[in-house]
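Shown here: the complex without one of its protein chains, the others still in place.
The block that comes next holds subunit A.
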Amino acid sequence: MNNTIRTNFSSPSIGRILSKPITSSSSSSSCCSSLTTPRIKFRRRYHSYQHPAPGSPFTKAESAILSASLLHVPSHGFSNAALSFGARDANYLDISVNMLPRGVFDLVHYHLATERLRLGDKIDFRKPENELPEGLRNLSIPAKIRVLCMERLRANAPIIHRWQEAFAVMSLAGNISASMSELAKLSDEIWFLAGDESHDTTWYTRRATLSAVYATTELFMTQDNSKDFEATWAFLDRRLHDVKTIGSSVSNVTSYLDFTVHAFANVLRSKNVPFF
């Protein structure tokens, strides 16, 4: 019995399977932990300026495989083939793709999460004006939002011809909640980087409208054949304009109601009604 196991171990094929994860001991331990710990733990929390932010939601091994797989997406799409090629490029066995429990969706999620976190490194409007690039100074908040949306959408450009496959994966029942939460985090990130300081119900309305605008524009972009995505930027501008129009008509109605109520109170006051 012992003997057979030993011979099995020493046989080249199985030895190769076992040697891969064991040689890189740090990654092997982290891929084991990835199976037991909850997958999405990157919820929005107290953002500290003094204490370092929690690390990436992906383990080392996952990041290595997924980032290598993304390079194969333009040719192989968001598919298991891209994952297998990526695993091979990262010096893992094809089989190690199995440690990604959600398979292709993990690849999509990796793209979304890393591009979201990268956005702040590219453009951050919270910096002092003189540290910003030449063309990005003294912009209004809507203009900042537009720039940030464009920057994020440009990150989809290399894989845009495959992005519809990602939409298909994201819309599967089990993946919808994670996709929506990623969209919500992105729009929160964009508002934060634009320097928004809302702290009331507008916090919700702003994020909801931006999520809608971003998602529709992203969908439009997958169909866009124009040079440098000019049609997409025009589409984005129209959507942002729509939001502005809705916003101003809502505030017009509110100020009308406010005026009416005050006028009514003044009438009562002139009649010496108590408490007015």
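Here is the rule we go by: contacts are C-beta pairs under 8 Å (C-beta built on N, C-alpha and C of every residue); 3 or more make two chains touch, one makes a residue touch a chain; residues count from 1.
In this text, contacts and distances are computed from a predicted model.
**Q** Given the options "Ribosomal RNA-processing protein 41", "Exosome complex component RRP46", "5-demethoxyubiquinone hydroxylase, mitochondrial" or "Parkin coregulated gene-like protein", which would UniProt use as the protein name of the unshown chain?
**A** "5-demethoxyubiquinone hydroxylase, mitochondrial"
**Q** Using the document's definition of touch, tell me which of A:Ser75, A:Ser171 or A:Ser198 contacts the absent chain.
**A** A:Ser198
**Q** In the complete complex, the non-displayed chain touches which residues of subunit A?
**A** Against the missing chain, subunit A presents residues 41, 44-54, 188, 192, 196-201, 203-204, 275.
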